[in-house]
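Every protein chain but one is kept in place in this view of the complex.
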Amino acid sequence: MFHSRTVEIWVGLFVAIGFAALFMLAMQVSNLSTVTGDDGYEVTARFENISGLKVRSAVTMAGVKIGKVSDINFDPQTFEAVVSLRIDSRYNEIPTDTSASIFTAGLLGEKYIGLEAGGEEELLLAGDELELTQSSLILEQLIGQFLFSKAADGDDE
Amino acid sequence: MTYMSNVNDKPLIEIRDLHFKRGEQVIFDGVDIDIPRGKITAIMGPSGTGKTTLLRLIGGQLRPDAGTILVDGQEVAALSTRELYQLRKRMGMLFQSGALLTDINVYENVAFPLREHTELSESMIRSLVLVKLEAVGLRGARHLMPSELSGGMARRVALARAIALDPMMILYDEPFTGQDPISMGVLLELIHTLNNALGLTSIVVSHDVKETITISDHIYLLSNGKVIAHGSPDELEKSPSDWAQQFLQGLADGPVPFHYAANDYAEDLLVTMGKHMKGGAV
Partner (left out) sequence: MSEKKHSPLTPLLDWLQQLGRFCLGFFERLGRGHLLLFHIVSGIPGLAFKWRLVVFQLYSVGVLSLLIIVVSGLFVGMVLGLQGYNTLVDFGAEESLGTFVALTLVRELGPVVSALLFAGRAGSSLTAEIGLMKATEQLSGMEMMAVNPVKRILAPRFLAGVLSLPLLAAIFSAIGVMGGYFVGVDLLGVDDGAYWSQMQAKVDLHDDIYNGVIKSIVFGIVVTWIAVFEGYDCTPTSEGVSRATTRTVVHASLAVLGLDFVLTALMFGEG
């Protein structure tokens, strides 16, 4: 074959660039670098209402992402949502009385779970349940309550 | 087993009662041909009788509708792909168009079958290629690309490629067309020598009656799907058949139709005129 060496060099370059691009997509673009795979531990939390929370939603503590929602189930006995949180194994010193709340990023943004550390000495272990939870705020309900209280105020006058 | 058959005097190729159709068009209608070993057999006939088709049938690229083609005792149409490829390694075919690979140069074209089928070292390949190219007088053209060759040169390169693997037989499809008188002489000489020196069996398809006759041992004349006449050049020249005489002497008129089968000429013309008249009337 003619120009055999040039061709080989170009092909080598092409393959290298291609894999570099794949590597960049994996490391720089995706969450591979922020959450290290599945080697975290899982805890559960029960909420009355999780509306808008999804699998893969973020779990944060003091605004820092420390894990993600790995599973969402419905408990037919208690009519509650059972959410499994996979927390990165780096963050393994969380007290047992930590509370979990569902927040919204911005007014219309994504739902995420925020954890607030308690004061217990004992630490959370895999399979534990977070007892203190606060459900998602539902915009319609808030507006409804607001209007209702306004109307009530109006009656008083 | 195939080695045994080399010893006896059976023909290398035996074609019996060959029938072949292209769609509706009957190309062979009961053809019997024997190609003797170590001889040059010429197959001649008017353009479009199916000479190229015959070579493709022998090479196993087409399958007969009926009848058998035995090459060295093996029935071509019944071979598995692997066996067919084994057989083809022992056949060289010179295509009418040359069929050189256009993305590699002359040298690589001739080296192609060697690289594909042998494990020879680069220096061995080089000497073999140069020998073959020298034989066709194109050793100096080895760096040219096929697009830079004339039609005649391309045919000679294709010939060098066809003999690269030293096959037991070579099928030449129109080796002389487009050759100047000198290279024609060289080619005739080459086919003749290859045949005698290497004990090859050759089938030459050609229209160049005079030249072909000088080197062939046996001639078949084909027309309209049949063998019209066959025999040694001397026998044919004395043949009583009008047909053979017309073809060998190149007369325009005679029993051989010059035209491709068609309906009546006058009628055809009338149809066109009719159409024109209709068109005119509107």
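As written, the chain order gives the labels A and B, with residue 1 at the start of each chain.
One rule holds for everything that comes next: a residue touches a chain if its C-beta (ideal position, glycine included) is under 8 Å from a C-beta of that chain, and two chains touch if they have at least 3 such contacts.
Quantities reported herein were computed from a predicted structural model and do not represent experimental measurements.
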{"item": "Given A:Ile17, A:Leu123 or A:Leu139, the one touching the chain that is not displayed", "value": "A:Ile17"}
{"item": "Listed residues B:Leu100, B:Leu138 or B:Leu188, member touching the removed chain", "value": "B:Leu100"}
{"item": "For chain A, the residues touching the chain missing from this view", "value": "1, 4, 7-8, 10-11, 13-15, 17-22, 24-26, 28-34, 54, 56, 58, 65, 106, 108-109"}
{"item": "Footprint left on chain B by the chain that the document does not show", "value": "56, 59, 61, 81, 85-86, 88-89, 91, 93, 95, 97, 99-102, 112-113, 116-117, 158, 161, 165"}
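Operating definition for what follows: only the chains that are shown with their structure count from here on.
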{"item": "Whole-Å gap separating chain A and chain B, where each centre is the average of the chain's CA atoms", "value": "76"}
